[in-house]
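Note that one protein chain of the assembly has been removed; the remaining protein chains are unaltered in position.
Chain IDs A and B follow the sequence of writing; residue 1 opens each chain.
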């Protein structure tokens, strides 16, 4: 199997190779369903890509054409020039996402480990609080969060934004890490303890390699969330040079009442989606195993 | 197998540390060299350059004006060497952004806002008093009056006009010709407008007589309200309190309802939130399109061969009116560089800028003494829009945002309910008036 599609450990009785009409029907059914499913899910994004590659104005043709009359990068090049330049926005988004990933991973790995293997007072309460974070309607909190950022001097800063994102990733991240640590076989832990390892050594040398897939997962989801988020970025950043991609795209979108440039807009959709998709495809193999450790053994 | 698992982490440990280290350096670097001159920490220093000395001004605009503002900023930097850092926010969230910033005093040196919101911003003393500075300008009396009025309180001026635009009704002259109507005659009454729409619609095919976005109250109020004004009515009284049950308001709503019921608009108009306002007209498929002067340049660019007419909106039995909007531009009190900010603003209103930059792109100028310039003379459509400035008004209400702009507020709901929702116009207007009074009563 190629590295860039999800591969999963085998399970269940292996399908016996059968010949004959029943097997043939089953295979046909499988392929038909498979193609239908794949097409249904891929269609919207494929259409967006085709639209983005159309020459100027063609995307607004009514009735529309399916394929571009000729392939054209004009929508993308116009997007590139937008505002202070798409490269700046991409770079900012990258910085915010990277910092958010680092902060989330550090906080979640440490807390997850403690919740799994260190009995301490307040563990239960802390876990409940972390989970509660995802139940809050974020728009309502944003003004208060904004004021906190002001007080600690991280207002209008990419780092401040990244730390906010990290906080709101904690529910999923801590959940996953806690379960992943719990899944480490007792035998290994006890072997480490017998070898004289303290808590820190045990974590670092023994546990981390095993839960690495879960860590990658946490990182991936933190990246996705930070990359796509709009509202907090709007409130926290006041300087065009610091804008992240979603904010810049929203500006480009609403900047022309009544004349939305469908081609450029779909190019924006593609630009916003492709980096994350590439990252996902690249990290897939870890990702799949990671969720297995985290979610199932709970 | 165990042994291998334990050995590998050493290498990844090193690379992890390296990565974290690099990131840390990047973080510090990012925080230190802030891109736009606004320092990371320290919110209320007035956000101009902290290095002392004015190399730079900051300016906030709506996303709709970002392109134009950057052009102006570039021209200013070339002329004076002073950099103007432009930051744009999405139109939908502009007021939210401003209000949040205002609550902490973190505002730019130059602030532009939609004139409709100016009454709201006058109250909490956000803008500096510019009265004396304005009086010193040679063209003080020629600054476009409706936008000046909206920026004035108790005789003191707090902002200046920028990018006025007024609402117009556009029509496709080729379609008119085809339908046998005089292509050069602007509709002078509602009945005439309706008749023309019917005639064009009768051409059949995918041609429609009329178009307006069905799901956008704030879009429609721009060309629709003048229909009411020209007939003697209004949505607001002289104090800015709502009068949604005004008989002319009801009548104008009925007009649009008739247009929908007779099938004079394409079905897809019903769900249009404004993004397709000009699409069908630009493609030559619509007879009459209530719009604004802002559309002239855009439609021209997309369809240079379009032969279109443009005129202010007619009253029920005659007369005409237009809704003038646009931005106003002022200096927040929090700015640390008011003098330099003023120079920039005055520069944008100077002859050269108004003519060579603003008028050259088919826009209206902010000064009545420059209305007749080489560009507007060359473009008959812009000339008509300019002339209409004389009959253009702007509504003044502190509650404009909540009553009209809010997509779920009383006006938007009323408009949709009557045109597409099948509601009885008089009853719906009465209900909307009650809702509007509730909003006003609930205060801020």
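Assume a residue touches a chain if its C-beta (ideal position, glycine included) is under 8 Å from a C-beta of that chain, and two chains touch if they have at least 3 such contacts.
As a working rule, contacts and distances are computed from a predicted model.
Q: Assuming one chain is omitted from the figure, identify its UniProt name from "MoxR family ATPase", "Carbohydrate ABC transporter membrane protein 1 (CUT1 family)", "Hydrogenase iron-sulfur subunit" or "Nickel import system permease protein NikB".
A: "Carbohydrate ABC transporter membrane protein 1 (CUT1 family)"
Q: Could you tell which one of B:124, B:180 or B:380 touches the chain left off the display?
A: B:124
Q: Can you say which of A:101, A:130 or A:208 touches the chain missing from this structure?
A: Here the residue in touch with the unshown chain is A:130.
Q: For subunit B, which residues lie in contact with the unshown chain of the complex?
A: Looking at subunit B, the ones touching the missing chain are residues 93, 95-96, 99-100, 102-103, 120, 123-124, 215-216, 266-268, 270-271, 273, 275-276, 279-280, 401-402, 405-409, 413, 416-417, 420-421, 439, 442-444.
Q: What residue numbers in subunit A mark contact with the hidden partner chain?
A: 1-2, 4-13, 15, 30-31, 33-34, 37-38, 40-42, 44-45, 47-48, 51, 59-66, 103, 106-108, 110-111, 113-121, 123-124, 126-127, 129-141, 143-145, 147-148, 152, 163-164, 166-168, 170, 172, 174-175, 179, 182-186, 189-190, 193, 198-199, 202, 224, 227-230, 246, 250, 253, 262, 265-266, 268-269, 272-273, 276-277, 280-281, 284, 288, 291-292, 295-298
In this text, only the chains that are shown with their structure count from here on.
Q: With chain centres defined as C-alpha means, what is the inter-centre distance between subunit A and subunit B in Å?
A: Centre separation, subunit A to subunit B: 36 Å.
Q: Within the complex, which stretch of subunit A touches subunit B?
A: Those in contact with subunit B are residues 57, 60, 62, 83-84, 88, 95, 98-99, 102, 143, 146-147, 150, 153-159, 188, 204-206, 208-210, 212, 234-235, 238-243, 247, 250-260.
Q: Show which residues of subunit B lie in contact with subunit A when the two form their complex.
A: The contact residues of subunit B facing subunit A are 2, 5-6, 8-9, 12-13, 20, 23, 26-27, 30-31, 34-38, 40-43, 47, 58, 60, 63-64, 66-67, 70, 85-93, 96-97, 100-101, 104, 106, 108, 213, 219, 274-280, 283, 285, 291, 294-295, 298, 302.
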